[in-house]
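Notes to accompany the following structure.
A single protein chain has been omitted; all remaining protein chains appear in their positions.
Here is subunit A:
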Amino acid sequence: MAVADLPSAELAVLSRRRPRSAGPVLAGAFLALLAVAMIAPELLAPGSPDATSTADILRPPSADHLFGTDQNGRDIYRRIVYGARDSVFVGLAATALALVAGVLVGAFAALAGRAADSAAMRLVEVLLAVPGMVTALLVAAALGPGSGTVVLAIAVIGVPPYARIVRGQILRLRGSGFVEAAVAQGLGPVRVAWRHMIPNALPPVLLLGTIGTGAAIGASAALSFLGLGPRPPDPQWGAMLQQGQDYFAVAWWTATVPGVVLTLTVLSVTTVGQYLQRRFEGRVPG
């Protein structure tokens, strides 16, 4: 039935009952744009992101420079587009890595017996006890600067929450009716875990992952600022944000633009993540 066919009263009811929010669509569009920027930045922003121009230092946003220019006269729009790869990809890769490792550690701790549980969980607690950034710095210092280092360092500090959630979920699921039913049919522990426990333990972890991606992008920015990420002048949002702070009083756009883009990215990842979770949840609530 077309919307126009409905009397206005019913239409009001419809729109109140089923809010068709534009959020996921906008977020998805933004992420698609980011994907293009990561794969083929030249399509969105022709020219080199590192080209300086002494005549155009700290220009405000204009038709020539959409987001203005920085202290070296570089076009901020171009640097944002080219910076997407390092900034976003690093966050995604680190989160994915942390998630997989966390699920494995958590499932192992919950299922492999008491000794394995203590060992795995003490390790996780040690990681939690030391501030994440310190651990990341140690890992990064040991491995030397570069994008790979940043991914690994952030993944390591991301593992504990995932591992603990998965462990808790699996312990909870172990007492559930459907796991018992599977055991009653003669299924072995590995198949029960693989078929019933891990898939059902995942939803909260995936949700946390979408939030964690944002944090990971932020952390990668911090590591880059400390010189452990890609080497300057390669563009990176975090580094841009940090540098922009120095000029914020005279040129607000230098820090604002990377900050807003970073925020939008985190927001979009979270929104799309939540949307996907609702969409693919096995049991519909209610």
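Everything below uses one rule, namely that a contact is a pair of C-beta atoms (placed from the backbone, for glycine too) under 8 Å apart; a residue touches a chain by one contact, two chains touch by 3 or more; residues count from 1.
Here is the rule we go by: contacts and distances are computed from a predicted model.
*Asks:* Which of the following names does UniProt give to the chain that is not shown: "Phenylalanine--tRNA ligase alpha subunit", "Elongation factor P", "ABC transporter ATP-binding protein" or "Glutamate synthase domain-containing protein 3"?
*Replies:* "ABC transporter ATP-binding protein"
*Asks:* Based on the whole complex, identify which of A:Ser21, A:Ser176 or A:Gln245 touches the chain you can't see.
*Replies:* The missing chain is touched by A:Ser176.
*Asks:* Kindly state which of the options A:Leu58, A:Leu187 or A:Leu226 is in contact with the chain not pictured.
*Replies:* A:Leu187
*Asks:* Touching the absent chain: which residues on subunit A qualify?
*Replies:* 10, 13-14, 17-18, 176-178, 180-188, 195-196, 199-200, 282-284
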